[in-house]
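What follows is part of the complex, with its chains left where they were.
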Amino acid sequence: MKFLHERFEVRTKERFEVIDVTDKVKEFIYNNSVTNGLLSISVPHTTAAIAINEAERGLMEDIVTSIRSLFNPERAWKHNLVDNNAHAHLAATFIGNSRCVSVVNGTIQLGRWQRVLLIEMDGPRSRLIELTFVGE
Amino acid sequence: MKFLHERFEVRTKERFEVIDVTDKVKEFIYNNSVTNGLLSISVPHTTAAIAINEAERGLMEDIVTSIRSLFNPERAWKHNLVDNNAHAHLAATFIGNSRCVSVVNGTIQLGRWQRVLLIEMDGPRSRLIELTFVGE
């Protein structure tokens, strides 16, 4: 069995931002000669999320718009008495802090339009992305 | 270590549709004499999602209703200038393109009411479901 664990940093620049990190994930697979298995992509944060979808510029703005609509940052959330970012915690709870992807014959199994997206909702900050592989 | 990867096709018939694909997943486990491990069920698509919940007819309609409510297809999403399906990308970003399930003693660990659901949000299309197993 092969087990690998690595992390890399992403510096976000805006309060809300969607960042395509697919190339860094592919680099990890290539550099480690990974063949077959499951790869977990996660953030150790509670106000950012990981998703897999298209990295089209308009859609990336729509993702932010939808988060603002569903979890209105101006609403009187109780957590905002502690820290003014409840919307980010709530969206991260729904979207999730990780995704699992398959690796087959050394290739990450993403569809034609799929990209790995880091969703920043309380930036700018330094974020970590963790990659954990179990396989062969 | 045992590694398996297979895909099967599902042809959807409507723009919005929730399809129970549990039997195909169970068939995969049975046909491959899988014993213990983790199974990832995913779609390589950005306008469909995978979820685990009950396959009750009314609920399957409610899932579509809730997607339409939360990510209104008629809203002026920026991605709709490129392709008229932003709602589907957004719901897929939130729900996710995959779920991980456990296999124990050759049995998929789903609760009494749990079924694996493909959620089509931009059909009708030909969709692929990928099954990736790591275990023994």
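So that you can tell them apart, the chains are marked A and B in the order they are listed, and the count of residues begins at 1 in each.
In the analysis below, contacts are C-beta pairs under 8 Å (C-beta built on N, C-alpha and C of every residue); 3 or more make two chains touch, one makes a residue touch a chain.
This structure is a prediction, so every number in the text was calculated from the model and none was measured.
K.L.:
Counting all identical protein chains, and not just the 2 shown, how many does the complete complex contain?
P.N.:
Whole-complex copy count for this file comes out at 3.
Rule of thumb we're sticking to: only the chains that are shown with their structure count from here on.
K.L.:
On a C-alpha centroid basis, what's the spacing between subunit A and subunit B, in Å?
P.N.:
Those two chain centres are 20 Å apart.
K.L.:
With touch defined as at the start, can you tell me which subunit A residues reach subunit B in the complex?
P.N.:
So the residues of subunit A in touch with subunit B come to 1, 36-38, 51-54, 56-59, 61-63, 65-66, 70, 94-96, 99-102, 104, 109-114, 117, 134-136.
K.L.:
What does subunit B use to touch subunit A in their complex?
P.N.:
Contact set of subunit B toward subunit A: 1, 3, 5, 38, 40, 42-46, 70-71, 77-82, 86, 89-90, 92-94, 96-98, 100, 128, 130, 132, 134.
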